[in-house]
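Just one protein chain is left out here, and the rest sit where they should.
== chain A ==
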Amino acid sequence: MALTSIFGGSSSSSGTPATSSPSDVKTQLKSQISQELAIANATELVNKVTENCFEKCLNAPYAASQDNCVDQCLAKYMRSWNAISKAYINRIQQASVNGEI
């Protein structure tokens, strides 16, 4: 699963007419669900990266910002996200092949 998937690949439909056909409703419902999930994932990511990079880069009494460190930390967090994602999905696939799940 690529990191980009959490931001949602599907485009949202906007300006749908008042009377919707069932297939429009279906499509709209799906895209709304995907969008909500993408927002939830992006929010979770922002919160977790902020927490971790704040911890790594800033020290009390927080007199100066550490933009450079924060930028590096963000890049490193994303790379970690991808490494973890790969390791976890490998493990799930392995378990699935072995009939454990």
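One rule holds in what follows: a contact is a pair of C-beta atoms (placed from the backbone, for glycine too) under 8 Å apart; a residue touches a chain by one contact, two chains touch by 3 or more; residues count from 1.
The rule we apply is simple: contacts and distances are computed from a predicted model.
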Protein that the absent chain corresponds to, by UniProt name, given "Ubiquitin-related modifier 1", "Centromere protein L", "Large ribosomal subunit protein uL15/eL18 domain-containing protein" or "Mitochondrial import inner membrane translocase subunit TIM8": "Mitochondrial import inner membrane translocase subunit TIM8"
Hidden partner interface residues of chain A, rising order: 1, 6, 12, 14-16, 20, 22-23, 25-26, 28-30, 32-35, 37, 40-41, 44-45, 48, 51-53, 55-57, 69, 71-73, 75-77, 79-81, 83-85, 87-89, 91-92
